[in-house]
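Note that one protein chain of the assembly has been removed; the remaining protein chains are unaltered in position.
Our next item is subunit A:
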Amino acid sequence: MTSLPSMDSRGSTRVSDRTHSRPLCPAGLSLRGLRNSHAGPFDVDVPRGRCLVVTGMSGAGKSVLLRMIADLDPHQGGVALDGVACADMPAHQWRRQVLYLPAEPGWWSDIVLDHMPDAAETRGLLVQVGLREGVLRTPVHRLSTGERQRLALVRALLLQPGVLLLDEPCSALDEATTRKVEALLGDRKAKGMAIVLVSHDQAQADRMADLRRHMMSGHFTGDAA
């Protein structure tokens, strides 16, 4: 086990400590030996403006991977954005830049406007994902699953993250709305956002992927990139 990277005091590893690893992606997301007891190690680069699609069966560890990238679960190995390691910046700043969108997003209040400002930018995004403006005034519990899913995407995009980690973002959406969401994501990608997308939808994977990985019981299988 001599190749195990050394650990810093916080229990996560600095990317640069791994002597044998490839150089970090200078503009984009780099994973180097990222792992915990359930999944990994994962080594992959997602340059800005690209989308990595991760496919695999339920329970293969796809959400575990996204949670580790966002530093939401304890892990070993490193993640870096634009060459700056996650461990080298305060965790909350990391998460704001490397934003995770869970399959079932949480809401800390029943009032939509507690989660996002009533601004022109918000309204613009609502239109792009096919939501009417009225959702801003509707209690969260009255919204449909699909509406909440898109609202959570709007809430995330308003923070202008550098990387978006998406866990089945269109699972509750019809075909036409899915295309709208994909168009919006494509637009952000063109502006330099990196995306890691977990999807069961093969057609969506084909449309979105610049890079692909398939996960099986906690590991990437063949390199399909």
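Assume a contact is a pair of C-beta atoms (placed from the backbone, for glycine too) under 8 Å apart; a residue touches a chain by one contact, two chains touch by 3 or more; residues count from 1.
Going forward, contacts and distances are computed from a predicted model.
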Per UniProt, the name of the complex member that is left out, chosen from "Iron export ABC transporter permease subunit FetB", "NADH-quinone oxidoreductase subunit J", "Molybdopterin synthase catalytic subunit" or "Peptide/nickel transport system ATP-binding protein": "Iron export ABC transporter permease subunit FetB"
Contacting the left-out chain in the complete assembly, out of A:43, A:73 or A:210: A:73
Per the touch definition above, residue among A:49, A:105 or A:162 touching the missing chain: A:105
Touching residues (missing chain, whole complex) on subunit A: 10, 12, 70-74, 90-93, 95-96, 99-102, 104-108, 155-156, 159
